[in-house]
Each structure stands twice: as C-alpha cells, then as structure tokens.
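Partial complex: the chains shown occupy the same locations as in the complete assembly.
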Amino acid sequence: MAKKLKRIGVMTSGGDSPGMNAAIRAVVRTCAYYHTECAGFYRGFQGMIDGDCINMNARSVRNIVNQGGTILQSARSKQFLTKEGRAQAAQNLKEQEVDAMILIGGDGTFRGGQVFSQEHGIPVIGVPGTIDNDIYGTHYTIGYDTALNTVVEAIDKIRDTASSHNRLFFVEVMGRDAGFIALNSGIGAGAEEILIPEEDLGLDRLLDSLERSRRAGKTSSIVVVSEGDKIGKNVFELAEYVKENLPFYDARVSVLGHIQRGGRPSCFDRVLASRLSVKAVELLLDGKKDLMVGMLNNEIESCSLDQALKGKHTINKDLLRISEILST
Amino acid sequence: MAKKLKRIGVMTSGGDSPGMNAAIRAVVRTCAYYHTECAGFYRGFQGMIDGDCINMNARSVRNIVNQGGTILQSARSKQFLTKEGRAQAAQNLKEQEVDAMILIGGDGTFRGGQVFSQEHGIPVIGVPGTIDNDIYGTHYTIGYDTALNTVVEAIDKIRDTASSHNRLFFVEVMGRDAGFIALNSGIGAGAEEILIPEEDLGLDRLLDSLERSRRAGKTSSIVVVSEGDKIGKNVFELAEYVKENLPFYDARVSVLGHIQRGGRPSCFDRVLASRLSVKAVELLLDGKKDLMVGMLNNEIESCSLDQALKGKHTINKDLLRISEILST
Amino acid sequence: MAKKLKRIGVMTSGGDSPGMNAAIRAVVRTCAYYHTECAGFYRGFQGMIDGDCINMNARSVRNIVNQGGTILQSARSKQFLTKEGRAQAAQNLKEQEVDAMILIGGDGTFRGGQVFSQEHGIPVIGVPGTIDNDIYGTHYTIGYDTALNTVVEAIDKIRDTASSHNRLFFVEVMGRDAGFIALNSGIGAGAEEILIPEEDLGLDRLLDSLERSRRAGKTSSIVVVSEGDKIGKNVFELAEYVKENLPFYDARVSVLGHIQRGGRPSCFDRVLASRLSVKAVELLLDGKKDLMVGMLNNEIESCSLDQALKGKHTINKDLLRISEILST
C-alpha cells in the first residue's frame, strides 16, 4: 500500500441521478472502515473552490441509501473551467488536508477532474453517476436503471389513456446525445416506434410504420422519442407532422422531463453505487489515481479517466431490431 | 320496486380516469347480483350511436379493479350533440332491449345524458368519474385521489432534483377550470406557492413570496400551477418572468401532462367507484332516474342531474391559508 | 385570544403511521407562522419524562412531508403510566418553558394526555395518527389511507401469483380490534371474502362461499383477514381448515405485517395531517385545551378528548354488503 492517505474528499457534480446518495454513503463508510477521514464537498467543483465542506462519518450517511438526489448537492461551476478556479480548489484541499478526491458524476466531471489532477497532483477517481448511461468503461451508470423504471411507469400510465381514447402518444425522454433511455424504456414499455439520436429512420418510415400499425388494427400507439433524436423535428413538430399526414390519428405529446432524474433508486442502482464506491476508495488507498471505476460484465473494473473520456459507449443496435420485431 | 328492468347499459365518457374500470366492474357485478342483464357500450355516446356493445357478466370484469383507463374506452361524440345522433342511440338501445343507462363521466357526459333521457324517456344515472373533482353533488370524483397521488409522487421526484441543484420548479398540473388538483397536491407536496384558476394572487405577490423564501434561506422551491391559473401567463412565461425579475433563481418548468390520467387506482378510488356504482344500479332497479350518485360526508347520496349540472363544486379556500402557513 | 403561549411542545406516540412527519412539520411551521416557539420531544411520553427534546423551527422540518415514520420517534412508556412519571414530565415541561403539548397518536396517547392535563393543568390537544382508523371523532386518522394503498398494492401482487397458480390466498392485514383496513382494502383489492373482528360470519359461511366461487369458475381467490377476526382461528389455522374441507383449493397464507406501517404517505394523508395540525396549534393559541382535532364531513372539527375516548368509531356495515355483491 502506498503513502497512507489521511483524508479523502467526495463530491457530486453534473445532473443529479438516483443512487448518488448510495454512492456517497459507500464512500464515507468505506473510509470509516479503513480508518481514513472523509470530507464531503457541496455543489461539486464549486464547493471545492469555495471550501464548502463538512466532515463525514458513518452516521452522516444514515438512512440515505434510498433517497433520490444528492445530499452534497450538485452544480456546474464556470469558475472551475479557469486555471485560477482550479488553483483555488487545490489550495483549499491542501488547507483541509484532503489528499485525494472521489468525483461522482459524468463526462464533464471527469474532464474537470483529469485536468485538476494533472495540474495539482491530487489523485482523483471518477464514479460514473448519470441517468444517461453514456459513459465509456462501464455497462451501467448510477441512476440509469432507476430512470428506465421511472420512464416505463410513466408510459404505462400514458398507455392507459392512449388505449382508452385510441390515441397516438409521442413521449419525449431524456438523452440528448445517446439513445440508451429511449431504446430500453421503449422496448420495456412496448412502444410501437423508438426514435434515437444514433439513427435517422426518416419521417417516411415512421409514417409507413404507423399506417401499417393502424391497418393491423392497432388503434393506440406509443412512440418514444429521445430529446436529441436525429429526425430534425422536436416532439411537438413530430406530432403535428403526423397529424397532417395521418389525420385518423389523434396525436398527443408528453414530455417526461425532470421526473426522470429523481425518485428512490432501484435496488440495482443502490448495489451498483455501493460496489463502485467501495472500489473507488480502495483504489485510492492502494495508491491508484486518475481512474474511473465501472461495471463490466458484472464485475467491478477500472480504466483510466483518459480512456473513459476518449471512448464512446455505444448503444446495442440489435435492440432496434428487437423493437421492430416486438411491435409486429 | 318499479317495472322490472331487463337490461342495463353502461359506458364511460369524457377524459378517462383511474377507477373507471372498478366502476364498470361494480355495475356489471351488481347487475349480475340482481339477475339483471348488462350491456357495455364502447367509446361512450359514440358506441351507443354505433350500436357497438357487448354483453357483460361477472367474468367479463375479472381482474380489472386495479387497472387504469377504461376497458369500454372513451371518446367525445360530436354526433351525439345532434338530435339525429341521439335518436339513433335511442333506437339502438331499444333494439338491444337496453332499458336504462349508467353513464360514467363528467359534466359533459351528464349534460348529454340529461337531454337524451328527456327526449327519449330512457332513464339514466350518472356516476362522477373525472380526475378534476369539479362535479357538484359529490365531495370526490372517481380518479381524483389517484391523480393527487400521481402528482405528489412526481413532485417528490422533482424536489430531489430541485434540492440537489438549488432550483425553482414550476410544475403544471391538470385543472383547466378548477384548482382542486393544484391545491391539494401542492399542500401534499409541500409546494412553496400554488396558483389556481379561482384566485389571482398577482405576479407581484409571487415575486415577493419567492424573494422572502430566498431570504429565509430556501434555495430550492416548487410552485404548483394549475393549467388554467388566473395569472394570465402560461407556465413557461411564468418561469421566464421570474427569471427576469429574480435572476438568482435557476427556474425550470415541468408539465406533468397525461401521466395524471393513468395508473392503478388508489384504494380510495376503487372503493369509491364500487360504492357509487352499486348505488347507481340499485337506484335504477328502484325505478329512479336522471340522478347522479355522489359521496357526501362519507355517505353515498344522490341528487338530480339537473342539480349536479347547475351547482358548482367550489374549492375549500381555507386550504390556501393552510398552504401559506406551511410554506413559512 | 387567551394568555399568550410562549412555547408549544409536540410528540408522536404509539405505533408510527405514515403522515406523522407531515403532522410534525405542520405543527412546527404553524408555530413559526404565529411567532410561537416549538419544542419536539423524542419517543413520546418517555421523552417528556427524560426531558429529551430539541428546539424546532421551519428549517428543522424541511423535506419530511413525504417521509414515512416519525423523526421524533415513538415509544410506549410504562413510566408515564405512573403518577411519578407524569410528575417528572410536567416538571420538565415547566423547566423547558413548554406551556402546552400537541400529542400525535391514538387512543392510548390521548388517554395518557388527558390524565396528564388533569393532574398538571398543562393543556393538550390530540391529533389522531394511527393506521387503524379506530378513533372516534374523525372519519380518517393519519396514516390510514396510506396503509390501505400499501395493502391493496401488496394484494395486487399476490393476485398475480394467485391467478397464475389457481391458488386461494389468506392475507392477514392489521386491525386487532377494528376491521377498517380489512374491509376497505378487501373491497379495493377485489377480495372474495373479508373477515373482520366486528362480524363472525362463521366458518360454514366461508366454506359455502368458497365452494360457490369455485363452482362459478373462479379458480383463484383472495380472502382478507383482519388480525383480530372473530372467527376464532388465526390465519394459518384458517388455511388449514379450508384445505381439509375444500381439498381442491391450494391454500396459502400471507401475513403483510409491518410493511403496513411504513412508506411515503399518500397525498390524502399529507393534506389531512397538515390541516389537523394547523388546527391543533390554532386551538391552543386560542386558549382551548383537552381536545382532539378530527376531520368530519371534509371539515376540520374538534371534540373533547373525553368524547374521543368514550365514543366508538364503527365500521360502515354497508360495506360488507357491497363486498358480497361485488364478489358475485
């Protein structure tokens, strides 16, 4: 084991995701287990710059494993994008005797952490926490599984209404650059069509498919649309376009929005957050740095932050085929 | 008991609401219990016009007590607004030997039913089913309690994110003409402000209140806004207005939309639907007509459709006071 | 308004129920609104005896409106049953300058409070919080509505299995002396039979009914049994008895147990808790004492603790009739 770390800091950054609290809890308890101090920084990088932190022990994280959001709060920090901001943060860590940081967040968080570590020699480990699942080096990010359940539960409710009124619903889900949520929740909710940023299926194909659906006797339908779908229209324009071209459809729109970020984490996310965070602390205690922990093939692994940032986690395109078969 | 009814029809009309299936089930089973036939008409008045109906028995309604939506589907019928449409419907009922109708729906449904009964002498009984709770003659409509739970669960999720990011959220809920959902879900979700159609609190008051909140150290807030709030701005304009005037707030919008109509009914709605519908059948069998059943003071009562349509179910304004006290 | 109260105490006692936190929050915020201090006592009467309390302000109760359990904890205190114990509690209240108490709990809590008030002249107001709904002077107690939803959700799950395997399930729910939970959740869950403490339907009738059910083609059934049912057998003995007498049934038992006490409160319970607690504080500030607040006919009312303790909240027996009709 390398030079003994006295004190490990932890923060959450970027969009919050369910399971971040379970991750914080696991960091804090693992530190306690290994008799290492732990400091929690509020509002991500901004708290590091402002020196806004508290000592955390096993009791600080009682009864949070099942809470959505993050007790350490999150924020985006423009100041941390500057050299001065980062220097200020490094200065604070030194004053607080924090030897290393665990960063729970997504791409932007890891990018900031990497620069920070390089400039100031403070080891960081990234823990992937985002509902978008768009991080290379892990099959699952913390919060993604919960978001999928939130989305399918919402679509189940919408389908009650769609079936009762013979309506076509366009449901917009999160995922500006990645179709993970749309693709999996679409299959889970039995959507008739799924539109994702990775594939432009074309408007014609959508119309064809809906018309075929109608002829097959389906009177209600759900189309799941990723925020960032490639089709070049937002979800309201899409609905209008379909109404004009397929007037027999009573098309409606539902934008699920921020409910997708909150809520009690699923068991999967709680266990994932716990396992990743125990590993993150152990890596630091083991003298490792600038890594991201991830779950690959059900095992907890790690890769360099550099790999995580350069790689691209791509969707499984076979799921599009599955979706097509199932909406027969 | 009056002239024995041979066959009772049942339909659902207007916006669907959770518990309509429990109501259909109770109508069907009560008919079976009293050895009376039952016919279910699809898509409300339109199904009556089209003669689109099925015989229903105890088995037809198995395992639906807990399902959202309505197995008989719902629709708005322009044709039923015409004398010819209604005559066609009456003709069909006669051919099908349906002696009386139970109409599950809201104001529009009851208005149609009343005219229909007057023109064609076919007794109708209304069962109030709508999430809006805006029906006179009953303290609760079927679906309202479930919608409230759906809304507070959604706002609980949004609060996770609001707290994590120090944000102000404007959450739009259903209720074009009535603030029941906004007022009760707002108190239930601990909203800092509630805007409803019945009261114009004024934009200045909203700004004042939010500024006071901020000064008191609250960094995140939820404002629940009824679709039809009186303040003269939609929820997006409201958020913009606040951002301009209170720039320290990171204001966001969430429109809950159609998820409010669906979902498994709460126990309250299932029991309410069951009790109202048993009563509706018993009233018909007792020779009564043109009534609406309702729950007043925990008892099942009835009033004339006329009263139900002319009266106005007003919100309890004391709840606004409660809300103000609790957002101290 | 009477002699100005300087400081109001609040505690929770007896079995915990969902919504108790919403009640505590409303007490604390109403005190703040009226510029009155508020002290929270831990573990009910025991905390009063031990002087275990904290000052509470609007911030102390942030983000608890949606949490199950009670942040003030609950306990049963044998010591409070003694004159000495109560004298000690009174002494502590005086030292802490607490002028009056709000007691959130059930019958036992109110009984203790009444004796305490009479002996020591310290005004108390009771707020009915128990899942059992067995309190006179209110149509609903805090936590009851949530417990009903928890029970019907659990039975919905059990019905999935019952239907898949053609099984008969005996589901035991809480309610040692009162059948409120069994009766309402039984109707809500579509149970074939409901056994409650208030009625001994007899084992023969149960067998008859199950046999009739079977002949009518029902292959799976749910029987909801109150803990304290009158039939003289516990739920396991009941299942055995039925297996012996109706061997074609594959009878199973599920005891729902403590999950019924916990969970996020429903909107109904949150609003109820809020309204009752605002009223409780206002009554104290108004110079009133030894009352219980309750909701009757949708309005918040109060009655003397004496009435609440002497009266009996009886189930609506018409619901048994409804249940029989619906299990046709």
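Just so it is clear, A, B and C label the chains in written order, and each chain counts residues from 1 on its own.
Methods note: contacts are C-beta pairs under 8 Å (C-beta built on N, C-alpha and C of every residue); 3 or more make two chains touch, one makes a residue touch a chain.
From a predicted model like this one, the values you see are computed outputs, not experimental measurements.
Sequence-identical chains in the complete complex of this entry number 4, based on the file rather than the 3 shown.
Here is the rule we use: only the chains that are shown with their structure count from here on.
Taken together, the touching pairs link the chains end to end in a line with two free ends. Separating the CA-averaged centres of chain A and chain B is a span of 35 Å.
Rounded to a whole number, the gap between the C-alpha centres of chain B and chain C is 28 angstrom.
In terms of their C-alpha centroids, the spacing between chain A and chain C amounts to 39 Å. Residues of chain B in contact with at least two other chains: 156, 159, 163. The residues of chain C lying in touch with chain B in their complex are 25-26, 29-30, 32-33, 58-59, 63, 65-66, 139, 145, 148-149, 151-153, 156, 159, 163, 184-185, 187-190, 216-217, 264, 266-268, 270-271, 274-275, 278, 296-298, 316, 319, 322, 325-328. Interface residues of chain A, counted against chain B in their complex, comprise 12, 16, 18, 20, 43, 67-70, 73-75, 150, 154, 156-161, 163-166, 169, 252-259, 261-263.
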